[in-house]
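Left out: one protein chain. Kept in place: all the others.
The first chain written gets the first letter, and so on, giving A, B and C; residue counts start at 1 in each chain.
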Amino acid sequence: MVDFLEYEGKELFKRYGIPVPNFHVIRAPEDVPEFNGRMVVKAQVPTGGRGKRGGVRIVNSRDEAIKAIQEISQISFDGFKPEAFVLEDAVNVKRELYISVTLDRSVELPIVLASAEGGVDINSVPQEKIYRHAINPFVGVTQYLKRELSSFLGLSSEKAEQLGKILEGLYKIYDEMDASLAEINPLADTDSGLLALDSKITIEDDALFRHKDITPKYYILDPVEREAKEKGLAFVKLEGDIGIIANGAGLNMATIDLIALNGGKPADFFDLGGTDDPQKVVDALRLASKVTHKVLFVNIFGGVTKCDTVARGIVQAFKELKPSFKLVVRVRGANEDEGRRILEENGIRSLLNLDEAVKEVIRLAGE
Amino acid sequence: MVDFLEYEGKELFKRYGIPVPNFHVIRAPEDVPEFNGRMVVKAQVPTGGRGKRGGVRIVNSRDEAIKAIQEISQISFDGFKPEAFVLEDAVNVKRELYISVTLDRSVELPIVLASAEGGVDINSVPQEKIYRHAINPFVGVTQYLKRELSSFLGLSSEKAEQLGKILEGLYKIYDEMDASLAEINPLADTDSGLLALDSKITIEDDALFRHKDITPKYYILDPVEREAKEKGLAFVKLEGDIGIIANGAGLNMATIDLIALNGGKPADFFDLGGTDDPQKVVDALRLASKVTHKVLFVNIFGGVTKCDTVARGIVQAFKELKPSFKLVVRVRGANEDEGRRILEENGIRSLLNLDEAVKEVIRLAGE
Amino acid sequence: MAIILKENVPTIVQGITGHQGSFHAEQMKIFGTNIVGGVTPGKGGTTVKGVPVFNSVSEAIRNTGARASVVFVPAPFAFDSVVEAIDSGLELVTVITEHIPFHDMVKLKLYAKIRGARIIGPNCPGITSVGIAKHGIMPNSIFREGSVGVVSRSGTLTYEIVNTITEAGLGETTVIGIGGDQVVGTNMQEAVSMFEDDERTKAIVVVGEIGGTAEEETAELIKRKVTKPVVAFIAGRSAPPGKRMGHAGAIITGGKGTAQSKVEAFKSAGVAVASSPSEIPKLLKERLKL
Partner (left out) sequence: MAIILKENVPTIVQGITGHQGSFHAEQMKIFGTNIVGGVTPGKGGTTVKGVPVFNSVSEAIRNTGARASVVFVPAPFAFDSVVEAIDSGLELVTVITEHIPFHDMVKLKLYAKIRGARIIGPNCPGITSVGIAKHGIMPNSIFREGSVGVVSRSGTLTYEIVNTITEAGLGETTVIGIGGDQVVGTNMQEAVSMFEDDERTKAIVVVGEIGGTAEEETAELIKRKVTKPVVAFIAGRSAPPGKRMGHAGAIITGGKGTAQSKVEAFKSAGVAVASSPSEIPKLLKERLKL
């Protein structure tokens, strides 16, 4: 998942005809231009609520702007330091509106969400104050949708026309950029028209093959999690002391649930997925060994991934890494006998029954 | 229906990434540039078969080009004089291919037609030598269609890629320009790649509201037909001596058929359509009076168009125009009594039965 | 029963404030159609001939429970109006509007399929199920309840023929004018197929014309599965090739769509082809052994 920073999203907005205030991207104090009038300095961070933490300041001169930037640079936003700043014209806002295009999984279509109560997290707005309307990708934004939406937001006919164009641009971003979210919050209603004051654009990794110009930047603080992400490994970090490696997302989830149900604390899980490559097992164990676990539980139901392949990977990894954690292995399915034999030959005990294996894991974690 | 001239189509091709030879549009001899090498002069006329009639010449110098233009200007192409000329680089053609996108009424989808036997009227190419493939407008040109098409035309992988782009461009023209036909014939297969040597683009009048930049130019020789077209009146010219005015296209067709079936010769028909406006009746009669008819047959089945409205129009037109032809009026349906009364008061006899009216028309035409 | 319009469903008129829309809303009401509202954006809250007007189809549905609409809005806005009708959940959308680009109709037809809606038209007189309801602009006076199903590509020619059938002492179940355009929401084959399945319909009249291959495909269908007597009439027998005969769809191109081909196709399918409208009731009576 690629999250665009505010300024990256706003550059996209400009390209798609969505009006934004004039702004400069500031990477260093010397980038700040001389200016007259009121402007706003905004920290560019991949996390919400920056305003409340002092990441947004009104400034009236170049000096004030530089001072603000220096001060904001000291703030940590959920662990992130600002990479850059937006310096933009301050706008007299009459109302803050909300509008976004995202996927509605229930109707399996893109949906427009809008509200006259913008500027806050849309999840905190009561349902009845949110306008929802599906868009069929084969038809796109219709005139009647624009009319309904403008009427819901109580806009004058002139602003209704502007909103229509904004909605078309936002839907085009969603569609052409394969976005999972294209959001303007707030969309400022001002005397001189509508203006996008902030942007939130998210693109799924799956679609990046169509967007070679986008360099994925992942805002992940945990180094192990980031390494896994960068290598395209399916690793999920949790809190706890029991590491889990399984093949398949569903089996992984079921495994952590079983551990938790029996009183254990899952630390993370690593999904071997559906390829039969022993190196992947070694990679998984290497990553696991970077995290302090008490117990590592390898739970395999062999299909595409064969039990013997996993066994070989485990044996190889243990030789290389000599990890400190205790290991519980459970193998079932394709080539389970061969897998168990390989493990046994290398002094690793394995179990067949999932419930029993989980009990063993809990026992070892409690030692 | 708007037909683009060759150069207008080629300008569109360039905009949509379809390769064409370098060309100049020549409206007067002084537009001809100095050049080296072989070029072609082509008359810009809204009709086919110009080559056979001397409308295309190879030239080797500016002087030759000017001479060719002057000579071609004397030729009549189905009654049309060339409005302009295309002067373009002569191309060494290895094969002439055909490709077009049009509507397939049977499957109700756009269709790609292609053949390795281009350069001739596609209707003269045997069916088995024509590739046909529907395009769903919600999906557009697919990769597998491009592969199939290139394989059908026997193109190398490099030219296959070029063909894919040409097909995409051609389909985009069809779709974005609301074309009813977007045709390249011939598409030249040359050593340096594929090149569109001619263009045929047709746009339905119905779609012109979306294309304000297109000024409809109608290539109609008959002055009455052209006047009707320009005024948006539904007038169809045939050969014969009996004029027909009816309301509705189907009723008009059925009326000319009945006339023909009974040995008469329909001269033209005018469709009053579905609006209840006496002025339209007057317009129809005015146009009819410009053509020499022996008999004019007005056949109305009143619905939206009321019989009394038509009657009033006829009376008014006869006062204004005093036409020389004999008139037969048949009115049925909405307000038929009132219509007949108005006609009778003004000394115009009318009939109720269609078959009888047709017999009367034939009788009068035979007098 | 009847086809398509099998019950008097609550119906709205899109574009009711226009000249045509208001006139025919009233005519439909006089026929007995359950017209419950109209839609014209910006005119919500007013009434036209006693019919309440709403700003949007969904507003009309919320207030009236409408399930079908008849569309009179001008061609440039028709695509959007039909999408609105379909999106809002209407089952049947009869489009009277003419001059809608066929590109729009290709898309609308596919879209209706996704949503399970039916479009009739455009550029058509609509549908009348005698004794049930009328959606469209056919004259109220020409019908008589009976057992003949009529499907036609034409408008006034349909009235002429229906009137002939009625005057001959026969009557109609449903009369559907599918429209004269190249791409129509409901086509001739579908209508004939539904008439075949309709219990009350005893004979089918098909009014075709030059252009396209709908008649040929209908003839194939008749050969394959239609057991009821069919009488056909083809308009445009004397039309020259390459000329558009008034209807957008009525044109012979590349040697295809000639009247001759259609007449032959029908004849080879055992269909009685009338050479004039007045012959139709005679052929019907023969086939129905009346």
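FYI, contacts are C-beta pairs under 8 Å (C-beta built on N, C-alpha and C of every residue); 3 or more make two chains touch, one makes a residue touch a chain.
All values reported here derive from a predicted model rather than from experimental measurement.
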| item | value |
| --- | --- |
| Partner chains on view for the chain not depicted | A, B, C |
| Hidden-chain contact residue, picked from the options A:Ile75, A:Val236, A:Val291 or A:Ile348 | A:Val236 |
| Option touching the unshown chain, where A:Gly118, A:Pro266 or A:Gly313 are the choices | A:Pro266 |
| Selected from B:Phe80, B:Phe138 or B:Phe318 as touching the chain missing from the view | B:Phe138 |
| For chain A, the residues touching the chain missing from this view | 1, 103, 105-106, 108-110, 122-123, 136-138, 175, 178, 180, 204-207, 209-210, 234, 236, 238, 246-254, 256-261, 266, 269, 271, 274, 301-305, 332-334, 354-355 |
| Positions on chain B where the hidden chain makes contact | 134, 136, 138-139, 142-144, 147-148, 151 |
| In chain C, positions touching the absent partner | 110, 113-114 |
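By our rule, only the chains that are shown with their structure count from here on.
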| item | value |
| --- | --- |
| Both-way neighbours, i.e. chains that touch chain B and touch chain A | C |
| Chain separated most widely from chain C, comparing mean CA positions | A |
| Pair exhibiting more inter-chain C-beta contacts, A-C or B-C | B-C |
| Centre-to-centre distance between chain C and chain A (centres being mean Cα positions), rounded to whole Å | 53 |
| Approximate Å spacing (C-alpha centroids) for the pair chain B, chain C | 27 |
| Residues of chain A engaged with two or more neighbouring chains | 138 |
| Shared-contact residues (touching 2 or more other chains) in chain C | 107, 110 |
